[in-house]
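In this view, the complex is presented without one of its protein chains, the others remaining in place.
Every chain is named by a letter (A and B) in the order it is written, and numbering of its residues begins at 1.
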Amino acid sequence: MNPLHVFVSRKGVHLNTSRFWLSLVTAGAIALPLLAPTGLGADAGPIKIAVITDMSGTYAAIAGQGGVEATKMAVEDFGGKVLGRTIEVDAIDHRNNGPEAATKAAEAYDNGAELALDLTNSATAVAVDAVAKQKHKLEIVTGGASSALTGASCSRYTYHYAYDTYSLATSTGHNIAKEADGKTWYGIVPNYVFGQSMLSDFTAAVTAEGGSFVHSDMYPFPGTTDFSSYLLAAKQSKAQVLGIFSAGADTVNITKQAKQFGLDKTMKLAVGLLFLSDVDALPDVFAGSHITTSWYWNQDKAARAWADRYTARVGGGLRPTSIQAANYSATMQWLNAVKAVGSVDADKVQTYLDGRKFNDFYAHDGEWRARDHRVIHTMIVVDVLDKSQIKEPHAWYKIIETIPADKAFRPESQSTCNKDW
Amino acid sequence: MYMLGAFVAYYGAQLLHLPFFAALIVAPILVGAFGLGIEVTLLRRLYGLDPLYNLLLTFALVLVIEDLMRLAAGALGSPYQAPDILSGATNLGFTVYPTYRLFVIVVCLIVCAAVYVGIERSRLGARIRAATEKPELTRAFGINTSRLVSGTFAFGAALAAFAGVLAAPNTNVAPNMGDSIIINTFAIVVIGGLGSILGSIVAGFALGVIAAVGAVLYPPISNTLIFIVMVLVILFRPAGLFGTPERSA
Partner (left out) sequence: MIAGRRGALVGAALLALGLVLPFLPGVYIIFAIDLVCFALVAMALDVLLGFTRLLSFGHALFWGGSGYVATILIAHGITSFPLALLAAVAYAFVLSALVGAISVRRSGIYFTMITLGIAEIQYFLAYQLIDLTGGDNGLTVATRGTFFGLSLEDDHVYYYLVLAVTAIATALAVRIVTSPYGAALAAMRENETRAKSLGYDTDRLKLAAFVFSGTLAGLAGALYAIANRLSGLDGVDWHTSGAIIMMTILGGIGTIYGPMVGAGVFQSLDYFVSKTPIGDKTNIVMGLVFAIVILIARRGIVGEILHHLSARAPRLVEDEDDPDLLVPDISAETA
């Protein structure tokens, strides 16, 4: 019997509709196995590295296309092949959307990606974290800041490579509070996970050096653009340090408005999270800030040599950010591990990496910590220079202190990472 | 429009060395002209339809313009400094306050008062109100309503640009600077009462105060306050705090 016949006839509409659907479902169910995809030989094609990053939004300058180029540089320097297979770099735009990042990561993994890299924006990093675990493939986060990646949301398939909120807060907090003029703090904190963890980690570091927080304002996030009431209170508090524990546009606004109120003349400005590209965009706003970074392009000869190659490659005279450098370093480390193990299998590669110590132009005294998959290395505390003080373009930082790897990151003993990960 | 105004000021300063005060005049004119263009070429086609289409088309245009500006200027945006005369701080006796902010407060009060008087008290204002409320009838009186509506739209865009320029030295000039205020702006207008200039002004200031007090008393709720207030106002005083109740069927 022809199913079309049923619904062309002019009897009751609903009856016809449902009967037609039913026949279609049946037909579909029969046809399904015939349509099933023929499995692609997983070991034959190229080995892919998926750089999942923000190509078009707020963080595009921090990682974005530059992060992709840095990864490609690493692949080329490695020789373009490993285990006899070519290596390809896929650039994927997560557009700062968790589900979109998860879907695109799953697709990349299923299409031959063995490593997901970058993940600038913690929400996307956490989203892909779950996918990596599901697919038993590796994720190396160089962009996302959340310490939860090696804490509450830790996973054996995820390494956190570059920095995190704990390391930024601890390093800057310790560095300022150990001086006599850095004992009393006033915090301006966005009221969400990022801000709260920044505040608690800063508080721990400052207290350890004998300092203290006079007061902290938790401002509503998102949506606050006028910080004058907090800044006036900060001014009246007579604290020595103003802690700015926000990210992105808020950091710009707070710092800018703090200068309007003249706070930079009476207080030190400790900024929780800042990248070279932010200073490039707004040098006048950030001059005089104290920050921590995992790497700086002009920190030593090796860094500079790599940065020169990067700049020659991407053009425009731009210098790489710490995340872009971390992408190169992490790619190189991973490729070497794959080569040594003789397999791209995530379980084998992590067995090889866990506990391994290493050094390169990016990571000094590096170690792939086995306990929680935090990759530790030295961090540097820097002052942001004024336009009039810099010797060459983009040389914004003056290095104040190098924090040793075992001090810069949350100690293993305090790890909240669940053993059953 | 708000964001565009700030950008016009920025580019004016960069390319033409346009001083702040000139930008305060030039940016609204340029953006007003741009608004006029959009109104005449696009929005006009939607009059007579459900006003929702206007809202949605504006939403689509915002997507496009915002992204174009992001490509042109970068996501973090660009710095914009207050003019020298207005930088620094003024001692008010009880506290020291940045001069620029005082300037903004005074200018805003003056502009709000001028718009209020212009719309509510002048002949032109009366015609505009007539044109928006009963277009057919107004037309019957020989008033060119479509020109009035275009002019009003352009003026609204120009005012937004003016606000954008004023805000530029305080916040950063960034493509998404409009994003964070658009929802709040809608809420303020609804709370004050659609079509009531005074209502919007009072609601705007009042909500600023409420949000600030809320932020001190119980921070987590501060940014939901505006929406709670809005929902309550719609429920109990649908015409807004200062609106005249609509004659419903």
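In this section, contacts are C-beta pairs under 8 Å (C-beta built on N, C-alpha and C of every residue); 3 or more make two chains touch, one makes a residue touch a chain.
What you see is a predicted model; the values in this text were computed from it and never measured.
Visitor: Give the residue, chosen from A:E69, A:E114, A:D129 or A:D372, that touches the chain omitted from the document.
Guide: A:D129
Visitor: Using the touch definition up top, pick the residue from B:L57, B:A130, B:I143 or B:A206 that touches the left-out chain.
Guide: B:L57
Visitor: For the chain left out of this view, which of A:L83, A:V193 or A:V214 touches it?
Guide: Answer from the full complex: A:V193 touches the omitted chain.
Visitor: If I consider the whole complex, including the chain that's not displayed, which of A:T58, A:S146 or A:T225 touches that chain?
Guide: For the chain that is not drawn, the touching residue is A:S146.
Visitor: Considering the whole complex, not just the chains shown, which residues of chain A touch the missing one?
Guide: 7-8, 10, 13-14, 16-18, 20-21, 24-25, 28, 31-32, 35-37, 55-56, 60, 92-93, 95, 97-100, 102-103, 106-107, 110, 122-123, 126-127, 129-130, 133-134, 146, 148, 153, 191-194, 196, 221-222
Visitor: Quickly run down the residues of chain B that touch the omitted chain.
Guide: 42, 45-53, 55-57, 59-64, 66-68, 71, 183, 186-187, 190, 194, 220-221, 223-224, 227-228, 230-231, 234-235, 238, 249
Everything below uses one rule, namely that only the chains that are shown with their structure count from here on.
Visitor: Can you check how far apart chain A and chain B are, centre to centre, with Cα atoms defining each centre and the answer in Å?
Guide: For chain A versus chain B, the centre distance works out to 36 Å.
Visitor: Quick check on the complex: what are the chain A residues that touch chain B?
Guide: 56-61, 191, 217-226, 228-229, 232, 235, 248-249, 252-253, 256-257, 260-262, 277-278, 281-285
Visitor: Going by the contact rule set out above, which residues of chain B touch chain A in the complex?
Guide: Going through chain B, the ones touching chain A are 70, 74-79, 81-82, 87-89, 95-98, 100-101, 167, 169-172, 174, 176-177, 180-181, 184, 211-212, 214-216, 219-220, 222-223.
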